[in-house]
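This is the structure I want to talk about, given as C-alpha cells.
Only one protein chain is missing from this complex, and each of the others stays in its spot.
And now, subunit A:
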Amino acid sequence: MREFRYEKAIDPAGAVALLTGEPEGAYLGGGTNLVDLMRLGVATPDVLVDVRQLTSTEVEDLPDGGLRIGAAVPNADLAAEPRVRERYPLLAQALLAGASGQLRNRATTGGNLLQRTRCTYFTDTTMPCNKRDAGSGCGAVEGLHRNLAVLGATHEGPTSPHTCIATHPSDMVVALRALDASVRVLGADGERTVPIAELHRLPGDDPARDTTLAHGELITAIDVPALPWATRSRYRKVRDRASYAFALVSVAAALDLDGSTVRDVRIALGGVAHKPWRATVAEDALRGGPATEAAFAAAAEAELAAAAPLADNAFKVPMATNMITRTLVQLAEARA
C-alpha cells in the first residue's frame, strides 16, 4: 500500500482544482471500493481528496417531475427515499439488491457509479490484467471468468493488450441506464452533463479506461428524467446466493402498455458487459408489438444474438434471455 495524503476542499470547485493538480490523486467517496483497492495495491493514489462532505446529500425535484440526486447521497438513503420508491421502483430495488446494509450506508451515489470491476485478476496485482496494468495481458480469458462479460467484450487472446472481458458490477447503474439518467460533472473548464449511456465505455482497444471522464472531473449529481410509466418497473438480480453477491445477470425494466400492445419499454442488463447494457435491439423489436411471452422471448433472443461468450460464462446467454422474458411477463401481468 502506497503512502498517501488526505485532503479536504472547501467546495466542489476547490476539489476539482486540487485534484487537477495531482495527476496520481483520486476522489474519495465512501471508500468502500477505493480503499479496498488501495489495500490490495490495485489503486495507488498519492492524494485522496474527500468529496463526501462536498457534494450534495440531497435528492431534489426537477421541474419536469424527475429527480436530481446529489453525488454524496448514501446508497441506503437513496433506496429509502419515498420519491425514488414511488417514481422509480426499479432504482430502489436495484440499490437494495446491492452489497450489504453496512456498505449501502457508507457508499455514495457518485462512488457507486465509478466502482471498478470485480474481475479477480484485476484485484490481484500478481496477475496479468490489461485494465490494471496496460499491456500485461488478460488473465481471465483462460482463467476464472464465469462471471465476466458476454456482450461487447474484447477478446483477442490472453496476451493481447486489448483483451478485456470485465463487467461493470454496479446494480444501481443498470437501473439508471434504463431510466436514461444523466450525470452532472464539474471539471477544470466548468460543468457539463454526460448522458449515462456515454459515461461508461466498452473496453475497445483501451481496457484500462472504464469511463469517458477526464482526470479531475467530479461527479456532482445525477439527474433522472421523469418517466411516469416507470412506476411499473422492476429490477431482477440473479446471483450465486440469496444475498450479498454480485449479479450474474440482472435486468432493469419498465413497461408501458396500451391494452395488450407495448407502447414503450426500457430494458437494461447488468452482469453481462463492461458497461450497463441497454437492450435497444429488444426494445425496438417490442415497441408497437404484442405484449406476449412469445414476443418478449423473441426480443430477448434477438438482443442476446450478439453475445460472444466463453465456455464458462455461456450460461449467461440463456439466463439473460430468460430473465428479460420473465421480468417483462411479470410487468405485463402486474399491470393487468
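One rule holds in what follows: contacts are C-beta pairs under 8 Å (C-beta built on N, C-alpha and C of every residue); 3 or more make two chains touch, one makes a residue touch a chain; residues count from 1.
The definition used in the following text is that contacts and distances are computed from a predicted model.
One subunit of the complex is not drawn; among "Fe-S cluster assembly protein SufD", "NADPH-dependent 2,4-dienoyl-CoA reductase, sulfur reductase", "Xanthine dehydrogenase family protein molybdopterin-binding subunit" or "Urea transport system permease protein", its UniProt record names it "Xanthine dehydrogenase family protein molybdopterin-binding subunit". Within the full complex, the residue among A:14, A:41, A:187 or A:289 touching the omitted chain is A:41. When the full complex is taken into account, the listed residue touching the unshown chain is A:139, out of A:98, A:139 or A:216. Check A:56, A:120 or A:292 against the missing chain and you find that the one touching it is A:120. For subunit A, the list of residues touching the undisplayed chain reads 1-3, 41, 118, 120-121, 123-124, 126-127, 139, 142-144, 146, 158, 238-246, 248-249, 312-315, 318-319, 322-323, 325-326.
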